[in-house]
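Missing here: one protein chain of the complex. Every other protein chain is in place.
For reference, chains read A and B in written order, and residue numbers begin at 1 within each chain.
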Amino acid sequence: MVRFRSSLLPEALHTLLRRPGTVQYPFGPAELQEGYRGRVMAHGERCKGCSLCVRDCPAFALELERNGKEHYRLIYHPDRCAYCGQCEQSCRFDCIYLTNEFVPGTADLETLSVVLVDHKPTGEQGGNGAEEQGR
Amino acid sequence: MRELLAALFNLLIFPGLGFLFVCAMAFEWGDRRLIARFQGRVGPPWYQPFADLIKLLAKEDILPNDAEETTAAVLPMLSLAAVLTAALYVPVAGYAPLSFEGDLIVVLFLLSLPTLAHFLAGWVTVGVYSILGGNRSLLQFFSYEVPFLMALSTPAIFNGSWTIAEITARQTVWNIFILPLAFLVALVGLIGKLKRDPLDIPKAKSEMVAGPLTEFSGRKLALWRLSMDMQTVVGVFLLVNLFSGGASMLAPLAFVFKALAILALLSTASVLYARLRIDQLAHLGWRVLAPLALLQLLVTVWMGG
Partner (left out) sequence: MTKVTIPIGPQHPLLKEPLSFLLTVEGEQVLESTLRLGYVHRGIERLCQERTYVQAVHLIERVCGICSHIHTTTYCQGVEALSGLQVPPRGLYLRTFLCELERIHSHLLWLGVLAKNMGFDTVFMYAWRDREIVLDVMEELSGGRISHAVNVIGGVRIDLDAAHTRSIQQRFDELERQVEKALALINNEPSLKARTQGVGLLSAEQVARYCVVGPVARASGVDVDLRRDFPRPPYDQLKFNVITHPAGDVWARTLVRVQEIRESLSLCRQILAQLPDGPTSVAMKRRVPPGEVVSRSEAPRGEVIYYIRSDGSDKPARLKIRTPTLTALITLADQLRGVNVADVPVVLSGVDLCIACADR
């Protein structure tokens, strides 16, 4: 008889009477924390084209295309990105940052090259990355 | 003509194939859901066992080169046929149209066929995990079967009949109160027969991948799983009849509750213990269960059954 006594029974009964610890995503809520390292975006107007973020990215996910001193574009590849936040750390002008948006997988190659900053010489500024992303 | 229709109804609808199928799906769902809730998870929706079966029927059916195809195809059908036949003689809420004198022994023999088929399945589909799993299946069979048979014979001796319907009808007080040791041994034996946790040694996922059934897939695996689910149902019904029988006005409802209670006991046992090793099971079977069953048998005989 002694063999059948279980020390797990109280905990098992306690767990039975509580709500389950799992969430049936996507039919249930799944909120990410505020500081979660998700999609990379940039404030295009603050970018100076110094390429510190490009140099420090460990996954080579950022590219700076130059066409002269005032004309440059910053391209970001979400598939190469490791979501480590080094670019946000390296940027000295508070330009590039990570949101807490989860980046889902995609089969659309167009969405894997995102233009974050489009700096033109006549003062026109490009978007901050939100326009060019397909879903 | 009427007799033919009645026989067909009994065989195919109730308490035969259709009823058993629905019960098998319901029992598997209830078992998985209860275990999940014990573990803090949500558990599958009600149609999950049925969906699993349909999915398996649609998968590719492939065996290794050296396997014997015909035997491998026959074994799951044999297992299913044995379980279905045994189910015909187990009364459901007092309704036992096909019972005859001494059908308890026939049922117990029929119920040991699926285990032997399980072991043979491992040998026939050659593969390292299959053969080792088959060996363990046979070792497990030797450990629990004798105490199980002794424990299930005790109500027969006590109530003075080898017909299940009669044993059920003759209980004035439920046998579970008069023969508690027999119930305990029968429960553990049932866990071993159904190869549930903590006695799922032949199909231990972390050691033997899936035991004797490793190489099965597609329709054959669907039949195996169906036969195992139905074995659960028949085993539970058998325990309900032998240990908590008795006629009453609320027979169907009471039957359902009793069956669910025994299923809940089985699920709880799955949750609470770690898997035993095969030598620990042999130790348990022969040094603990068999003496208990023997003791209960002797007490029953002495009480004048």
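Methods note: a contact is a pair of C-beta atoms (placed from the backbone, for glycine too) under 8 Å apart; a residue touches a chain by one contact, two chains touch by 3 or more.
Small disclaimer: the values here were computed from a predicted structure and weren't measured.
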item: Missing-chain contacts mapped onto chain B; value: 38-41, 128-129, 131-132, 197-198, 200-201, 204-207, 209, 271-280
item: Touching residues (missing chain, whole complex) on chain A; value: 2-3, 6-8, 11-12, 15, 21, 33, 35-37, 55-59, 82-86, 89-90, 98, 100
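To be clear about the criterion, only the chains that are shown with their structure count from here on.
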item: Touch list for chain A against partner chain B, complex; value: 3, 6, 8-9, 12, 15-16, 18, 20-22, 24
item: For the chain B and chain A complex, residues of the former touching the latter; value: 36-43, 268, 271-273, 284, 288
